[in-house]
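Have a look at the structure below before the remarks.
Of the protein chains in this complex, one is absent; all others appear in place.
Up next, subunit A:
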Amino acid sequence: WRVEHGSLGFRGLTMFCSILILLCGSSLSLQGFVELTIFPTVANLNRIKLNSKQCRIYRVRINDLEAAFIYNDPTLEVCHSESKQRNLNYFSNAYAAAVSAVDPDAGNGELCIKVPSELWRHVDELKVLKIHINFSLDQPKGGLHFVVPSVEGSMAERGAHVFSCGYQNSTRFWFPCVDSYSELCTWKLEFTVDAAMVAVSNGDLVETVYTHDMRKKTFHYMLTIPTAASNISLAIGPFEILVDPYMHEVTHFCLPQLLPLLKHTTSYLHEVFEFYEEILTCRYPYSCFKTVFIDEAYVEVAAYASMSIFSTNLLHSAMIIDETPLTRRCLAQSLAQQFFGCFISRMSWSDEWVLKGISGYIYGLWMKKTFGVNEYRHWIKEELDKIVAYELKTGGVLLHPIFGGGKEKDNPASHLHFSIKHPHTLSWEYYTMFQCKAHLVMRLIENRISMEFMLQVFNKLLSLASTASSQKFQSHMWSQMLVSTYGFLKSISNVSGKDIQPLIKQWVDQSGVVKFYGSFAFNRKRNVLELEIKQDYTSPGTQKYVGPLKVTVQELDGSFNHTLQIEENSLKHDIPCHSKSRRNKKKKIPLMNGEEVDMDLSAMDADSPLLWIRIDPDMSVLRKVEFEQADFMWQYQLRYERDVVAQQESILALEKFPTPASRLALTDTLEHEHCFYRVRMAACFCLAKIANSMVSTWTGPPAMKSLFTRMFCCKTCPNIVKTNNFMSFQSYFLQKTMPVAMALLRDVHNLCPKEVLTFILDLIKYNDNRKNKFSDNYYRAEMIDALANSVTPAVSVNNEVRTLDNLNPDVRLILEEITRFLNMEKLLPSYRHTITVSCLKAIRVLQKNGHVPSDPALFKSYAEYGHFVDIRIAALEAVVDYTKVDRSYEELQWLLNMIQTDPVPYVRHKILNMLTKNPPFTKNLESPLCNEALVDQLWKLMNSGTSHDWRLRCGAVDLYFTLFGLSRPSCLPLPELGLVLNLKEKKAVLNPTIIPETAAGNQEFSSSQEEEEIDMDTVHDSQAFISHHLNMLERPSTPGKVKVPQSHRRRHEHKKKKKKHRHKHRHRHRHDARERERDREPFAFSSPASGRSARSPSLSD
């Protein structure tokens, strides 16, 4: 259970960080110093490693003595530029090695400080050291994001602001620290900023003092609760300040002019506080809480110690319906992470799932309380479907990877194109799914041990941590504030007395989900239900399930739960039925919840008493179930089963049964006011699909039309919709959705019926929001979506050029509406420009269907920086789609350029993400776009172009994988050189890449055949690692350069052969280095393997 921890050799005590932020003219920079008080834990600590990226370090002093330091960041350029390697396997391994080489959890860091020899004695006595580092940061590319609108006026008037951001531990981007979640210390932070600005940071604001020239202010913060550097954050801007009227310790900040929105948006927060404090029976751990809403956010929600940074786009007024629940969810999510994630941090990366799981789980409890059980179950089902789909697609998500002495072939994630050893190598999508799985597994644990025990465990973790946090520095005490998988499980077994090992083994230590196939037969003679449950555990992403499985059978006499034991070879399960098939027609049928209902039983099989069967109704297994039952059973399930998940499952199943009975069941559901609105919305789309399948036999008006008329149109004039009144949110959502679904209807010619189009156009025409309390922007946007949905491919006569003259008259009407809407948006913009977004999407649909000439120019103008982010993303999505459909090299280049140059990190990330989702080509497809230049370009992008943003780099890796796969891209020529030098065996061999089709090689490193490839990668790793260490030994303050003694170099080369057991290897290496330094002076030498000059420490590029 325990993960081997690389040791830093010291523990942080306190951190004092003082930063001066300069925001003037075009220079965005900061200067500062940090003062780190550390406590050596090993006697012979002579080098101290810290994390730092981008920063220019001027001077390091330890206890007022000048200390030599070296700065080396192998992640700046993962594979050296002269390398011609282009296969992703190689890159991923090298990248993982580079990240390990600076991983603080493994005792590494970019900044290596040599303890002056005068202090060695001091260290041996394990006395406290004070490290003082002066640094500056100029125009940072990552970690801190500056937003500076280009208007007239001072920085404050322009609304310029800056905030810290990043994916996982990214604090090293803006000041030197031990950038780990497991290294706790107390903090004192000082930020000197322009007098018109406010600096918001972690902990309590002690005082604000003017500088001597009265032009600047210094904000002094104090954080006495031990906190990891990775949970430190900063936001500076001309913020408007709002003290929460319910909780005066809570302060909200927003950008100028948005105060009314801030008031409304945060007016709900105190209820979330109350909820969490109540269920956890624990007070909010920090003495204050701050929310900051900023523009150009990296992520919508980012939680840091005692403050959360949100996207300003979450703010909304009381008129907005759709955004309200989303924003509240974000607030609740961030607050859950304050308890688990910020206050309680993790021991190591492999314990991350516990924190994400707990915070996601308590957030789920909040959802259940706030939005109701239906919404909660719907959400769980949605999350379950997502994780199942992802795991089946990619081959599994592993919550608790165990590394350490692991051999390469045990690599738990060999199916993935990235390493899961570090958060920074993880694909963003994988990480999202990881969080999703974590909270689902927490729910499974709750199912096993009960919620009461679950909350007791959380309470125990929190109270231990808060006791520890109030203690003075004692390393063993503070570690109580870090959660580990082991500690968490131990706590569970202590509290509940239950053994949850099998559950953990199945879902936490192992990846994959379960895939069930079920079918049944009713044996009338024995009155027994013969259920057959098969599993697919051979496909990627699946695993075998053994254990209990709940099956619920609804019979005429009532609903019965059965627990089946799924075992190795048993497929068939006999379940005795209670009711005889003869039925008493008058009797009401009892349901699971005790309700008794009348049913029309004429549809069912006269011989069988079974109404419907559900497998694993409580979702207590992470599974996908494909169950076969008759159409009438699905219909009964939809009508009478009260669980929304069951209703949704039956709606999905009914798509395959386009019959009048299905139609009726769906229509009834749609009309049923007590039915959950999301189920009704799903029924709309299913009904559209069924209607299309039944097109030849369909009678009456188009599906849903009369329903809509009855619900939302005037009694006297049925073609006119009532003036908007969105007081009932359920009908609002239904009113929005029905036309969108109706537009999917097709007639026998596969065209959208004229009647439907007229109907939608009339809805738009008669839309009247004057008397409504709420904005109708989302409604109108959906009407445009409906118009887009009604578009069918143009009948094209010999590929003529699309002109206005041959425009279809229906399309002309649609275009007329779109033009008007889009133009009106310029004069009266809607909230979040929802209408513009829908218009852009609709125009792309028209282009794709050949009604309008395909042209990316319009989208490119909307994609420019300066448009609202939602518009930009919609426009970029259209450009991405255009690139794919028209195979445009020019547009692809335009997109790639934007990935590198756009000022907004989120947009860059999103472009990569969209290109990966909708790639212009894939590895198995021939495409004119796929050429050597593109390979080089992308390689460069992930190799060195994205070193300032972990998320972006992983996004580039994802794209590279989608386009070219794991091995050398097929469009590349074979390497020119036939002979390569094999360093390992010190002889020249025939370039092995010529023999196998996919292997790769080059002059510098040789790569042997397939089975040896992994080993070779390890060699590269260790080479990178060694070279890195060799670099580190250099002392810039030492004049001159002494060549490495031959013996040393040989020693290293010798070590290269020990390619496995990297952890041990690393330790030994460090010891060697230490011995060496202790007894000898020369420690500056150049690395044989590295192409980089050791004399030029890679400062910020």
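Simple rule for what comes next: contacts are C-beta pairs under 8 Å (C-beta built on N, C-alpha and C of every residue); 3 or more make two chains touch, one makes a residue touch a chain; residues count from 1.
Simple rule for what comes next: contacts and distances are computed from a predicted model.
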item: Listed names "BRISC complex subunit Abraxas 2-like isoform X2", "V-type proton ATPase subunit a", "Transcription initiation factor TFIID subunit 8" or "Serine palmitoyltransferase 1", with the criterion being the UniProt name of the chain not displayed; value: "Transcription initiation factor TFIID subunit 8"
item: Contact residue for the chain not shown (choose from A:168, A:317, A:620 or A:692); value: A:317
item: Contact partner of the left-out chain, one of A:63, A:168, A:208 or A:224; value: A:208
item: Interface with the unshown chain - residue positions in subunit A; value: 18, 20, 31-33, 56-59, 134, 136, 149-151, 158-159, 190, 192, 195, 198, 204-212, 214, 217, 240-243, 245-246, 248-249, 251, 255, 257-259, 261, 263-264, 267, 288, 295, 312-313, 315-319, 714, 716-717, 720, 765-766, 768-773, 775, 802-804, 815-816, 819-820, 822-824, 826-829, 831-833, 843, 846, 852-853, 855, 857-858, 861-862, 864-870, 1036-1037
